[in-house]
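Every protein chain but one is kept in place in this view of the complex.
Letters are used for the chains, namely A and B, taken in the order the chains are written, and counting of residues starts over at 1 for each.
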Amino acid sequence: MTTWHKRARSALGLSAILLFSVGGVSAIAQERTSVKIGYAVSKTGPNAGGAGITTIPNYVLWAKEVKDAGGLELPDGKRLPVEIIEYDDRSSAEEVVRATERLATQDKVDFIFAPWGTGFNLAVAPLFDRFGYPQLAVSAVTDKAPEFVKRWKKSFWLLGGGHDYTEALAGVLKQAKAAGTINGKIAMISVADGFGIDLVTAARPSFKKAGLEVTYDVTYPAGTTDFTPMINEAAKGGADTFVAFSYPPETFAITQQAQVAKFNPKVMYLGVGTGFPIYGKNNGANAEGIMSLGGIDPKNEANTAYRKRHEEVTGKAPDLWGSVITYASLQMLQEAIKRKGLDREAVSKELSTGTFKAVLGETKLENNQLRTLWFGGQWQNGQFVAIAPVDRPGAAKPILPKPVWQAK
Amino acid sequence: MIVTTLIAGLVLGGTYALVAMGLTLQYGISRIMNLAYGETIIAASFLAYVLSSSLGINPLVSLLVAAPLGFAFSYMIYAIMLRPLVARSKTAMSLEIDSILATFGLLFVIQGVMLVFFGGNYISYSYMNFGVDILGASVAANRLLALVLALAIGGGLYLLLTRTLWGTALRAVAVAPSSAPLVGIDANRAVRLAFALGGALAACGGVVISMYQTFTATSGVVFTMKALIVVIMGGVGNLLGALSAGLILGLVETFVATYVSPGLTLAAVYLIFLGILLWRPSGLFGKARR
Partner (left out) sequence: MKRFAIAGGFVVAVAVLALAPLCLGAYGLGLLIGLAGYVTLATAWALFSGPTGYISLATVAFVGIGAYCVAALSEVLPYPLVLLIAAAIGLAVALIVGLSTLRLSGVYFVIFTFGLAELIRQLVTFYEINVTGTLGRYIFLGITPEQIYWQLLALGVITLLLTWWIGRSRIGLALKVIGDDEVVASHVGIDIARTKLALFAVSAVIMTLVGAIQAPRWTYVEPAIVFNPTVSFLVLIMALLGGAARLWGPLLGAVPLFMLFEWLSANFPNHYSILLGLLFILIVFALPKGVLSFVEDNWMKRRGPRAADRSEARS
């Protein structure tokens, strides 16, 4: 029993040490010499692929630009250097929550950038709210944004909801059907993940309303590598429109396997990954005509300049959907700080009500959401150009039907 | 229609079998539960990708580079890191725990190095992505290559293990590691070679898979787990077991996707796996008790 006793005592000692080590002593307030900005994002794990293209490079680019400009500008015209604190959430919801708590209460950062992913943005939303930080959630597609804004007043949702994207797609398809290009029958597959399900549940009513018929509608588990059975089934039902709400590995696989199966629908709409520059590069002429979420207006000079800087600084081109929005969100935050200073309350209010000149052009949020977005794009002549909403200035005309696969 | 599904299933199963055969050698003969196995696969995928995208080297040629590299790398890992653990372990259980912990560490090291070099991005290129017509079904040539390679390696190694003296020695070590030296077998050398051979197979798998599957620096774990399922289902250390288990899983996935629902493919795979284990607790081809 003696050792048991000792163990109990050592456990007690351990817990005491632990308490001291985490308690910490807060620094005494002093003259401000820098602005601290932090973020927790998935650098490793299953989410790293997405975060590594849409989120992290833009945070890096922004930090470099602010540094080169001599610091972050405040209302009095003074510029303060920005100190960046970054954590890896390792694609775990528990880690992103704790890292955000660490940023807010331990590092006492002035502002926190949002993590990557719908689930992760929701996981940290209550914390941003509790600690009073504005949350500019970009890589989160959710139809519930209006509810979230009511619940968390300082949350901002910038990438729209599934409904927006499926309405845009239905609009394009409806036009094509009216023109007699397609027969209005759709084969649809979706990844069994928050993103895929959000979109497919929005797509069903959107297509119905547009008078389109869904002949094949299945979900597949994330991580599926072989789409041959689904492509064969989709081809059988007489549909000439193929829609896949997929993630990047699957988007790439479907593209390849559709070529092998000589599956040539007139409209081919694929999910995340279609808007990656590598998609166009890898598929070359076979990318032509493929549609997806997002898109850019190639005539927008600010965007073109941004893409050039992005490639110079980070060594790779940004994706053609969320990247530019991520960057715009940082520009808006930067501008709001310039107008209102480091008071998070005032900055949040400014983000909510102000009008900003960002890479997207004149930008103003409606009910804490960005609504002027490109919801649909298509690969045309080696560029992923925006085609929907069809009535927005700058939208290109969709090229239908999609060209037949070319043998490589 | 059934034929198409059958062929698609066999081709998919070929990939699973190919991935699993190296692990079954490493675990069955060398008794090392190598959690870093999938990282070897991914490292080879990166090699093929870099050689193909920056130097324009044909991935089939990369295969000839990757296999010896995988062999040499695994040989070194065994000699430097795992041999001391084997030497000091008194029981099979303590070796199992030590090797799990050590290769778990190795997993992170290899993954971390790849992350530093390549970041967390999705890597994808395509090679040999054209259809080959087999009995009316169009099959991707690159996936067919995986199946052919799996069959060739599986068959070749099986013959090697059953028909040659060297193979008999390896099997003797697998069955009775402590008594093999009594009949003049250098058990240590045999085990090291088997582990290195497993690494070479993993590297081959990695190169072939990179031709059609998107990967990231952190996707090795997925391959390790898939390979483990196949190895366990087939019976540890049994090449034909791994081959047939891989093909069965491919068939199950394709048939369920075609005739039941694509949403249940993985559920069906795990269900079949669990069912087979409950039916034969040491895998399809496993001996009653290890």
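By our rule, a contact is a pair of C-beta atoms (placed from the backbone, for glycine too) under 8 Å apart; a residue touches a chain by one contact, two chains touch by 3 or more.
What you see is a predicted model; the values in this text were computed from it and never measured.
The hidden chain, counted over the whole complex, makes contact with A, B.
From the set B:P68, B:G155 or B:P281, the residue in touch with the chain omitted from the display is B:P281, counting the whole complex. Only one residue from B:L55, B:V116, B:L165 or B:V183 touches the chain missing from this view: B:V116. When the missing chain is restored to the complex, the residue among B:A200, B:L228 or B:L247 that touches it is B:L228. Residue-wise, the contact with the chain that is not shown comes from B:M33, picked out of B:M33, B:A48 or B:L239.
Set against the missing chain, the residues A:P221, A:P277 or A:P298 yield one that touches it, A:P221.
The set of chain B residues touching the chain not shown comprises 27, 33, 81, 84-85, 88, 93-94, 96-98, 100-102, 104-113, 115-116, 225, 228-229, 232, 236, 261, 263-264, 266-267, 270-271, 273-274, 277-278, 281-283, 286, 290. Within the complete assembly, residues 1-12, 14-16, 18-19, 22-24, 43-46, 86-88, 90-95, 97-99, 101-102, 104-106, 118-119, 122-123, 125-127, 130-131, 151, 192-194, 196-198, 201, 219, 221-222 of chain A touch the chain that is not shown.
Everything that follows uses one rule, which is that only the chains that are shown with their structure count from here on.
Contacts from chain B toward chain A in the complex involve residues 4-5, 8, 12, 15, 111, 115, 119-122, 124-126, 129-131, 138-140, 212-218, 222, 250, 253-254, 257-258, 261-263, 265-267.
Here chain A touches chain B in the complex through residues 42-46, 48-49, 51-53, 189, 192, 218-221, 223-226, 228-230, 232-233, 248-249, 252-253, 256-257, 259-262, 273, 276, 278, 282, 316, 407-408, going by the rule given at the top.
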